[in-house]
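A single protein chain has been omitted from the complex, and every remaining protein chain is retained in its original position.
In this document, chain identifiers A and B correspond to the written order of the chains, with residue numbering beginning at 1 in each.
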Amino acid sequence: MKTLRKTMCMVMAFVMIAAIAAAGATAYADDAIKIGGTGPLTGGAAIYGNAVKNAAEIAVEEVNAMGGVQFELRYEDDQHDAEKAVNAYNTLKDWGMQISMSSVTSKPAEATSAETYADRIFALTPSASAVAVVEGKDNQFQMCFTDPNQGSASAQYIADKGLATNVAVIWKNDDVYSRGIYETFMAAAGELGLNVVSDTTFADGNNTDFSVQIADAQSKDAELVFLPMYYDAASLILSQADAAGYYPAWFGVDGMDGILSLDGFDTELAEGVMLLTPFNADSADERTAAFVAKYQERFGEVPNQFAADAYDCVYAYAQACEAAGVTADMSAEEICAAMIEQFTTMTYDGITGDGMTWDASGMVSKSPKGMVIQDGAYVGLD
Amino acid sequence: MGFLGFLISGISLGSIYAIIALGYTMVYGIAKMLNFAHGDVIMVGAYICFFAVSKYHLPPLVGVLAAMAVCTALGIVIEKLAYKPLRQATSLAVLITAIGVSYFLQNAALLLWTSSPKVFSNPFIRQTVNEAGKKIKITGFQLFDGQLRISYVTVVTIVVCLVIMAALVLFTGKTKMGKAMRACSEDKGAAQLMGINVDTTISVTFAIGSGLAAIAGVLLCSAYPTLVPTTGSMPGIKAFTAAVFGGIGSIPGALLGGLLLGIIEIMAKAYISTQMSDAVVFLVLILVLLVKPAGLLGKKVREKV
Partner (left out) sequence: MMNRNKNFGRNLLTFAVVIAAYAILQPMVLAGSVSATLKGMLVPICAYVAMALSLNLTVGVLGELSLGHAGFMSVGAFAGATTAIALQQAVASAPLRLAIALAVAAVFAALVGFLIGIPVLRLNGDYLAIVTLAFGEIIKSIFNNLYLGLDDRGFHVSLLEDRTGLAEEGRMIIAGPMGIGNIPKIASFTGGFILILLCLAVIFNLVNSRQGRAVMAIRDNRIAAESVGIPVTKYKMMAFVISAAMAGAAGALFSLNYSTVVANKFDFNTSILILVFVVFGGLGNMLGSVIAAAALTILPEALRSFSNYRMLIYAIVLILVMLATNNPTLKMLIGRTIPKRKGAAESA
């Protein structure tokens, strides 16, 4: 029995090594520029990776149909894990990736950004918002806000509009995104005179029951609860607060976007929720509406802000490649130099904001829009 | 809400753990295997109920029955294809197969139902109209002038949990099949000699366990309504812990273990630290096992020399 097992393992190992070695032999073929990206397509964070992949596919088709610069897109699964992300990145490198869309989530992006930096492949991440992704690396750019930006902007907004003085924060302790926003929010809140009365957390293992966190905020009379987290957890908090009879003002960040399109979610629960987000799927803007309609038709879901950022990434690449005259026969390193020059000088108008610019740090400058949910739809706050 | 409120949340969470733990404990008691795919059967049950109610607009009760039917069938199929051929193999081989089944179910669910969360609509609500003529939903009772709220889901969960436990105790104690199960868990070889069909008994155990998983899935998602393909895995591990806590193989032990685990988890969050609550839960588990190595209600098996 041991021998059988060993033989089978041996055979499997050889077949797989051969398969991997063969994969490395793929050559550059056509006139399309190869864009690659990694994201969680399976596992607990699959919702974000698939949104990015789907939207990027739509954008690449549209760009190719326009007849100008041609793209070929490939997404590889990283299961929201740094190790798998590096594996996925190496697979893309073997494929001949010339431009990278980095990784969808922050920790994997931090790992792959070290690789793209060393290999001189230009990377623009749609959604990995941690500062560490771009910090100290000249060829790493972000389409989304960095976390600290959002935290301080939210505190500023709450203080400026006088929404509340007693504030509660519920955040996800083991999540880089949530923690990054939380820290700068707390710092800014202290300066602006916001009184944070309740500060509670949750983590991956216990992200279903929020009764304790809600009770804490309620008993300390918080008038507003700040939720720096993604919408799946936020939807649970809203429904459990409703069950507990607690109705404060709710304030979310860009991760909250998507809550209205949750399959089966009672949008009444989200009535009055405020959020800062660069993207609004209900916008009357022509491009946004066309994108949302196409996404819905293809995938049966309303695109969230991850999808919108990915869509913008591809279009930003198209604009930069056209401007720099990038062609498919250029090496990744040549393209990288051209892209750094383009991205630090160009202005891009997309569905997540007009007049976006980037500085040498790789962080985007665009203004978030304050939104409030009324009758199941976003309405601009100002 | 203070202590009493937390206690009720804990009991509610604990009852769900308890129902899941019942499934673990029955299968372990009879087949001596840790069925790590149990948590994922829960997820499948919740999805079936979700689609029955939200997409096909069937009444919630029909949804639950449909989920039970599908999960029972699923449990039998899994047992036939993946576990039955391994009856003679080591328990570790079966454990790895169970993990394979768990991966399979999660990834099949991902392909079938996509990764975007489904929000389970709570079937346990009352619709009324308030003074302003607006429709409102009432989700639970209020006691002490609204100081304490108990949602209907909590009540239903606790009641269902108790009913299931009582039914299982009666079933294993009185019926022929139940007695066969107990015989198998004592000594498979001897049971077979007495004319008990061990294979059928184990299959029936899986069917019952999976049916219970469907109920657990529906209750879990009624209380905590976000449903994704990985929904079952963490509650599954916690419930497994609960089963060991109470003494694995013991039906009342699963109930006790589940309830205590839920209460400890909520209390740790409320009075110690929301960040370290899981660590506290596991620390208590370790302490209990050190004092009572077979769990709270587990039988101490004397080692034969």
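Here is the rule we use: contacts are C-beta pairs under 8 Å (C-beta built on N, C-alpha and C of every residue); 3 or more make two chains touch, one makes a residue touch a chain.
This structure is a prediction, so every number in the text was calculated from the model and none was measured.
Visitor: Have a look at A:57, A:77 or A:232 and name the one touching the chain we're not showing.
Guide: A:77
Visitor: Using the touch definition up top, pick the residue from A:61, A:94, A:282 or A:349 that touches the left-out chain.
Guide: A:94
Visitor: For chain A, which positions touch the chain that isn't shown here?
Guide: Touch set of chain A with respect to the missing chain: 1-6, 8-10, 12-13, 15-17, 19-21, 23-25, 41-42, 76-77, 81-84, 86-91, 93-94, 107, 110-111, 113-114, 130, 132, 173-176, 179-180, 203-205.
Visitor: Which positions on chain B touch the chain that was left off?
Guide: Touching the missing chain: residues 34, 36, 82, 85-86, 88-90, 92-93, 95-97, 99-101, 103-104, 107-108, 110-111, 237, 240-241, 244, 248, 273, 275-276, 278-279, 282-283, 285-286, 289-290, 293-295, 303, 305.
Just so we're on the same page, only the chains that are shown with their structure count from here on.
Visitor: Roughly how many whole angstrom separate the Cα centroids of chain A and chain B?
Guide: 34
Visitor: Note which residues of chain A are touching chain B in the complex, please.
Guide: Listed in rising order, the residues of chain A that touch chain B are 42-44, 46-47, 49-50, 173, 200-206, 208-209, 211-213, 215-216, 218-219, 232-233, 235-236, 239-240, 242-245, 262-266, 301.
Visitor: Which part of chain B faces chain A closely enough to touch in the complex?
Guide: 1-2, 5-6, 9, 13, 50, 54, 107, 110, 114-122, 139-140, 142, 146, 149, 151, 220, 223-226, 228-230, 234-235, 238, 265-266, 269-270, 274-275, 277-278
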